[in-house]
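Once you've had a glance at the structure underneath, I'll fire off some questions.
Removed from the display is one protein chain of the complex; every other protein chain stays in position.
The block that comes next holds chain A.
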Amino acid sequence: MINFNINFNDYKIISSLGQCFEGRATVNLAKHHPSNSLVALKKFNMDKLKEDSSLVDLEIIITKQLQHPHILPYLATFVHGPEVCVVSPLMAYGSCRDLLNNHFNEGLPEQAIVIVLRDLLDALSYVHRKGYIHRAIRASHILVSSAGRACLTGFRYACPIVINGRWQKTIHSFPSSTKANLNWLSPELLEQNLIGYNEKSDIYSVGMVICELGNGSEPFAGMSSTLMLTEKVRGCTPQLLDCSTIPRDLNGDCSSGDCDISPKIIHRRFSEDSHQVTALCLNREPYDRPSAVQLLTHPIFKTIRKSLPLTDLLKPALPLSDRVALNSDDLEDMDSLNNFSNLEIFSCEWDF
């Protein structure tokens, strides 16, 4: 077990991987000298965060309490000047959002979604058991390691279910600075009424993530948030887009003249199970949604045993280490690495 010390000088920042927290934190590829290993070093500039700085505290405290193979661990956290630094293992494929942005604009292959979903639900059932509601389940908070293991992160929006030593039946708090996550949030959370919400709210977000991973962008993307709210509250249920869900006109054509839906989307077909799982998650009524544990028993996850590993399914996307190796034999060669980031090979939303 490598001891990741809390001395900034032991980490050498190689290049920037991206930004997170609405651009107020940077994620860097760094090398840990004593162990000669690559890590991700996230720096929060506390001066820029102002009021939201408490969210960073919260994220570190919660993440440190959680230990699960599918939750991104923090190896070390320390203060360096005005910045709070968080060291975590390097997740070589980046976030699922990056994968969508860079390689899968029209969605991940179905089997890849199922594998990511299983890992996500595994992590989520653990989080719920530990008494937290994540409240920011989205593709950019799911990172994929070089071995094809999906990890959940982004705990700064989480809230405890246990208040004053009591397990609450319902929660009413509205997450602060959650603007970027609104599209994924459940209708009952957004409604902010006396009924409140519970951990099933996360399951709704899982449904949104399935759509996001399948369609390439999350439902309601680009819509004004007030319209998104009314749509959700009125019971609009997003779906995976494929030949069965895209409405056709009389001729059986999927698209009309000017709006050319990519043939890939029109002709693809997600399995009935995928549609079913999505619909279960996106049920308007929280009590009718299955829990994470219940969802894991769904037959869809039995197909994983027979399927290719996630790393194969994600081709042509390559993990960061491979890309580094392809480009330069020498990791110390700073210039080539910098060129890398300039080439936008890894310019992405590392929102973790």
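Side notes on the structure shown:
Here, a residue touches a chain if its C-beta (ideal position, glycine included) is under 8 Å from a C-beta of that chain, and two chains touch if they have at least 3 such contacts; residues count from 1.
Quick note on the criterion: contacts and distances are computed from a predicted model.
One subunit of the complex is not drawn; among "GTP-binding protein", "E2 ubiquitin-conjugating enzyme", "DNA repair protein rad9" or "non-specific serine/threonine protein kinase", its UniProt record names it "non-specific serine/threonine protein kinase". Listed residues A:I60, A:C236 or A:I304: the one in touch with the omitted chain is A:C236.
Among the residues A:P219, A:P286 or A:P319, only A:P219 touches the chain that is left out of the figure. Residues of chain A in contact with the chain left out of this view: 171-174, 177-179, 182, 190-196, 215-217, 219, 221-227, 229-231, 233-239, 241, 245-249, 253-256, 258-262, 265-266, 284.
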